[in-house]
Each structure stands twice: as structure tokens, then as C-alpha cells.
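All protein chains of the complex are present and in place, except for one that has been dropped.
The letters A, B and C name the chains in turn, as written, and every chain counts its residues from 1.
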Amino acid sequence: MAEMKTHIAGWDPQSITIRGRDLVNELMGKHSFTEMLYFLICDRMPTAEQTRVLDACLVTLMEHGWTPTSLIARLALDSVPNQIQVGIAAGLLAVGDVFVGTMEGCGRLLLDGVARSDRETYCREVVQAHRVARKPMPGFGHPFHKPDDPRPPRLFTIAEENGLSGDYIALLKQIGTELDRAAGKHLTINATGAIAALLLEIGIPPDIMRGIAVVSRAGGLTGHLVEEQRTHAARAIWQLTEEHIPYEDPPTHQKKK
Amino acid sequence: MAEMKTHIAGWDPQSITIRGRDLVNELMGKHSFTEMLYFLICDRMPTAEQTRVLDACLVTLMEHGWTPTSLIARLALDSVPNQIQVGIAAGLLAVGDVFVGTMEGCGRLLLDGVARSDRETYCREVVQAHRVARKPMPGFGHPFHKPDDPRPPRLFTIAEENGLSGDYIALLKQIGTELDRAAGKHLTINATGAIAALLLEIGIPPDIMRGIAVVSRAGGLTGHLVEEQRTHAARAIWQLTEEHIPYEDPPTHQKKK
Amino acid sequence: MAEMKTHIAGWDPQSITIRGRDLVNELMGKHSFTEMLYFLICDRMPTAEQTRVLDACLVTLMEHGWTPTSLIARLALDSVPNQIQVGIAAGLLAVGDVFVGTMEGCGRLLLDGVARSDRETYCREVVQAHRVARKPMPGFGHPFHKPDDPRPPRLFTIAEENGLSGDYIALLKQIGTELDRAAGKHLTINATGAIAALLLEIGIPPDIMRGIAVVSRAGGLTGHLVEEQRTHAARAIWQLTEEHIPYEDPPTHQKKK
Partner (left out) sequence: MAEMKTHIAGWDPQSITIRGRDLVNELMGKHSFTEMLYFLICDRMPTAEQTRVLDACLVTLMEHGWTPTSLIARLALDSVPNQIQVGIAAGLLAVGDVFVGTMEGCGRLLLDGVARSDRETYCREVVQAHRVARKPMPGFGHPFHKPDDPRPPRLFTIAEENGLSGDYIALLKQIGTELDRAAGKHLTINATGAIAALLLEIGIPPDIMRGIAVVSRAGGLTGHLVEEQRTHAARAIWQLTEEHIPYEDPPTHQKKK
């Protein structure tokens, strides 16, 4: 086997080292969880401004009430009540292509576009390509929040206040303008789109963006499980399903007998 | 079905409400992820001191290099490379009884003990009961960090500095003294034991403690997957296993032919 | 590292060997999945009678309509539609202590009891111990199937017809009689209890019984996902939950403002 190293963490009986820093003396009590998360992903400590932006992204994604993730986490906890990690992990499996995948899709568009000299042309091409393929533009549109998702404007303000509103946020807005023009109607920038832009501004690449959503949602699901331990909503969800989606013999059954 | 409510989060087209607060105007940009995590678990915002203690606990548990969780996360990512959440969730399933379960076990002992009037008797009884049953005392001992786990003293200092070193930490130390006396040798308080005490000091009950470890480790695993995307250590782990644990016909095979 | 081997499977460029048999020439086309499952667990091929009993157990557990496992599998598929394995695996996580754990609990009671010389005394002691501790007797009782679960009598008949109704099934019935006597009312033997007895009759120990349920349920969930791909019930389950378990500000909210 070719020689291979890990640069994440090592230990000896007296100490633990994380990316070259002594856990006990240099990290614990000196850095927040959010700073450490950035450190582990980007291999450098964030500035105070980057930390505020990352915190805003994490806080935005933590909780949205009933979602597939929270339904799954509660149903799983009900079956394995002493294994909280199973409830959380089962829920996190649904932080997937449909609900969060658009974040990395949007991030990749922005990364490509910012590398281009003529952004106006890029916006037109990208919007046109998605319209021709009848594919939704990642980072735009929301099933419930209409006409506008309330989170992106606040996220842009936070980036602005921290001196981190740069090319990626500008391009996202520019795509939005072009998208509205081409469609002849308004489509909101959504939270995952805005977060993709903010994460790029602080140096977190598309390939790992979904990890940020997963960490954030792990926190939200922990809150759901606290409530589930008291209310046992899982049993109600099960009963609702039994009542509202009842069994019926398959239409093919008669023929087969 | 009996009427049931959720108190976690709701939304309307213009806003999202989390535990009675407006996400956009009261939470985003105003609270860190760690504060929000506490808020979702405890239904109140933490003080600055509580936040620092919770951050210290989260930072302590994030990363310990090669562990079953990080091995699993990397192996899973290798098989489903576009589904980062699958890698993280697979790894989190192993944040279980063996490695983190002792946190809640220790937390329950401390909760019981602090409710007792005579703590000295309690320590003797608890230590004696575990010795008779030949069960390890949760929160004590460590396979690698000997004679002492370096993290607990630092955690105790952080609690002290924030005015949050109370009965639970005191009792944990008292049990440690009694344990050493009864065994005639020194057994270290370990990180999960110390964290159990700190979490109790800030009002997080044993039943949900494992959730804190899961959130923290989700952050650590995100860092592992960043490295895995570059190094593909999973393939090396697989190859090492093939080479060092080779196949051999079962001993029963000869007889059966 | 101490030398270690695996006795499960190996390969070379021309062949694959499973537990000493050549996959291509000795197993494929010659043995059913059920026989192979037994072979992998017990390290010997089953007799035709053992295969029929194992098939009956697998068929019994495959499907029970809406359960936490099927709800979770469908919700997860909805979020990660191209990753069928994620839907199935998420659902399988709920094949846990509450719904299937009783199988191994019952299996252990039967294993202990059959080793005892005086089974009548054993039945009295076991029933008494569970009554005193107010713990449900594993393998007995069913929330919906009252007064009797319809599956155990059929399972016992299948075992009988295959000459495999031995001490474990006899003891399970004997415990049932004693349980009814002590309680002064009838409590049904349930499917997991009966299956525990049948699996013991064919040599599958309690420690791995849950694996049988997992394999069986993996088949059932595959059927659910076929339907889900057409009907998108997950979206309906989500909507039902939104409507019937609405958000309300936490009662503590007023005080905190």
C-alpha cells in the first residue's frame, strides 16, 4: 500500500492534537463549535466575521418544523428509544438531493460564473439552459414561501454587515434578475441558494456544503427528540397514516384468483 | 386521535417561527449555533457562561482521529460519493452504547446522587455496587489516556471560570476519590464523565446528552469527509483488511464435504 | 496485531469461495436464498424441513402494512429518490427494541428454560419474576391482534408438519398456560414469540435472531418503495402531520419575552 497520512487528529496518552493544535490547551475553552467546524473543514481558523456568517447559515437551516427529516427522526426514536443517535442519523439520511442538494448545485453555478469574465452572458446562458431543459434553477423557488422566502434578504444583510458580501452574492442576485426577466414573473431566491452564496464567500466549497446542512440539522433534530420523548408524536403520525391511507386489495387481485 | 401540538417550529408564507421567536428577525445573526442548540433543547436561551461551557463540551467531542465513526463515514462516502449526508449519518450510528453511552450512565448517577442528602454514603454505595457487579463505573477509565485523560481537568477549569462548577462536578470528583480508595489504584475520570457533569451543571438532562455528542461528532465527520474526498483512505482501509484478515475455509468445512 | 482470519468469503480472479464452497459451481442455481441465509448464519446447509420453517418465519415478518419501518422508508425515499438503499436502510433502523427486540428476549427465556430439569418450576418462576417487576413477558401480547394473534398457530403447525416441533415450542406454550393462570386472563402468544421458538428449533441462536427479521423486512420494504415510486404517500404523510399536529408557541414563551 502506498504511504498515507491523515492530517485531522492524533493522540498520545497525555494529549490530543487536532490539525496541529493541542486540543486541551489551544482549542477547548478558546474556540466555539462553529469556529472548530470551520477549522476542520478549511484547515484555518475563521475570522470573527466569517464565524458570524457561518453561524447565520447554521442557524437558518436548523429547524423548519415538520419535514421528512423530523418525521423520520421521531419515528425511529419511537422504535429504538435508547439510541438517540439512531433517531438523529435516520433523519439526517433525508438531508438529501431533494431538499438540500440544490445548495451544492447553486454553489457550483456561482463558482463557475464568478470565474467567467462576462457575467451577464453567463447569467443569460445559465438561465436559458435550465429553461430549455425544463430543469428548476437550483437556489430559486420555494413551495411555501411565496412570493419571497424571508431568509435570503436577512442572510445578505448579515454578509454585508460583516464585509463579506462579494462576487458570489452579487452573481446570485444577478441570476435572479435574469431569471425573472426570462420567465416574465418573479421567482424567489431561496434559503439554500442564499446559503450557497454565503458559504462560498467564506471559502467553503460546494463539494462539502451539504455537510454544513447536516451538522445544522443534527442540532434541530436533537430538539425534536427532546419533544418526542415527552409527546410521542410518532404514534400519532402512524395512526394518522393508518386512518387516511387505508389498505385496499390491489386492483389486479380479482383477476388473479 | 387526541389533540396534539408541536412547540418547535411553524411557518407561514412570510415567516418562520422557532419556539415562539421569529427566525429572521430574532434569531439569525443574533445567536450562534451553540446558543440555538441550547435553546432548542432547553426551551430558553443560555447565558454567556452556559454557552461557553456547552461550546467547550462540543469542541471536546468533535474529533478523536481514527474511531469507528470516522472509519464508517469514510467507507460509506466511498460507496455513495455524492451523498455526504449518508457518510455522516452512517458514522453517527456508531455514536452508541460503547463509546458515548457512558455519558448518560454517568449523568444518571450524578443526578441521583445530588438528590441524596448523604453524598458520602451514596459514593460508597455506588462504587460498591459496581464492584460487586463487576461493571465498569460509567465516566471512569480510558483505554489510551493513562494514567489520566487530559480533557477533564481543562473542562473543570472552564466550568469554574464561568461560575458553573457546582454539585455535579463536585460529586463526580468525590466518586473518583472513593473509586480510587476502594480499588487501591487510580482510575481516571474520562472525557464523557466530565462532560456529563458539565452538561448537568447547565441544565441538560441525561436522556438527551447523547444528542450533544451526535451534533459535535457530525461536525468532526464533516472534516473527515473533506479529507476523504482528497485521499480516498477508505480504499486503503479496505485493502489493509483484505491483506491482514484473509479468508480461510471454515474449520468445519472438511467434515461436511 | 494477533493473527486473524475470516471464514466467510474469499476470491481470486477466477472464483469466489463462500464458507468453503465454490459460489459459481456449488451454490448458484443449486440453493435458494433462504438456504444460503441459513448456511451463512449456521455454517451448514439446512435440511429441506429446516428451510421450510425458516421460509415460514421470513414470510411471516415481511409485511405488516403501515409500521414505523415502512413510514420511515417511504419518507427517506422521497428525499433521496435515486438511493433506494437509503430508504430501505433508514426503515430497517427501526427494526429495533420495541418491535422486534422481544424476539431475542423470548428466545433467551426459552433457551434458559429448556436447559432446566424442572420446566414447570421454571415457568412459574419466570412468570412470577415478570409480574413482580411489572415487565411484559417477551413473546406475549399484541396491541391489535386480540384475543389471539393469528400467526403463531399456523407457525406451530408448519413446525409440526416438518418434524421440528420440539422442546422450545412446547416450553413457549407451557409459559403461555402459566401466564394465563397467574394473570387470570388470556394473553396471546405473538408472532415474534412463536418465531423465536421456531428459530431455536432450527438452531438459530437469540443473539442473531434480529438479523432474520431485518432480512425479511428488507424484502417488505422493497415492496413499499415500489408503491412509493408511484403514489408518493410520503408527501401525504407529511401533510397529514402538518395539519393534525400543528405548531403552537411553547407555553413558556410569554414569560420569556
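Basically, a contact is a pair of C-beta atoms (placed from the backbone, for glycine too) under 8 Å apart; a residue touches a chain by one contact, two chains touch by 3 or more.
Not measured: the values here are computed from a predicted model.
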Open item on the list: Can you say which of C:28, C:115, C:129 or C:183 touches the chain missing from this structure?
Closed with: C:28
Task: Contact with the hidden chain (one of C:15, C:128, C:177 or C:252) - done: C:15
Open item on the list: Among C:158, C:171, C:187 or C:245, which one touches the chain that has been omitted from the display?
Closed with: C:158
Task: Interface residues of chain C (partner: the chain not displayed) - done: 1-2, 4, 6-11, 13-16, 18, 23-25, 27-29, 31-34, 36-37, 40-41, 52, 55-56, 58-60, 62-66, 70, 83-86, 88-90, 92-97, 100, 144-146, 150-151, 154-155, 157-158, 161, 207-208, 210-216, 218-227, 229, 231, 233, 236, 239-240, 243
TODO: Determine and list the chain B residues touching the chain excluded from the picture.
DONE: 65-69, 71-72, 75-76, 78-83, 86, 89-90, 93-99, 233-234, 236-238, 240-242, 244-245, 247
- [ ] State which residues belonging to chain A touch the missing partner chain.
- [x] 1, 4-11, 17, 19-20, 43-44, 80, 83, 86, 93, 244-253, 256-257
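Just so it is clear, only the chains that are shown with their structure count from here on.
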TODO: Between chain A and chain C, tell me the centre distance in angstrom, where each centre is the average of that chain's C-alpha atoms.
DONE: 35
Open item on the list: As a quick test, compute the distance in whole Å between the mean CA positions of chain B and chain C.
Closed with: 30
Open item on the list: Quick check: how many Å separate the C-alpha centres of chain A and chain B?
Closed with: 23
Open item on the list: Touching at least two other chains at once: which residues of chain C meet that condition?
Closed with: 80, 83, 86, 93, 244-245, 247
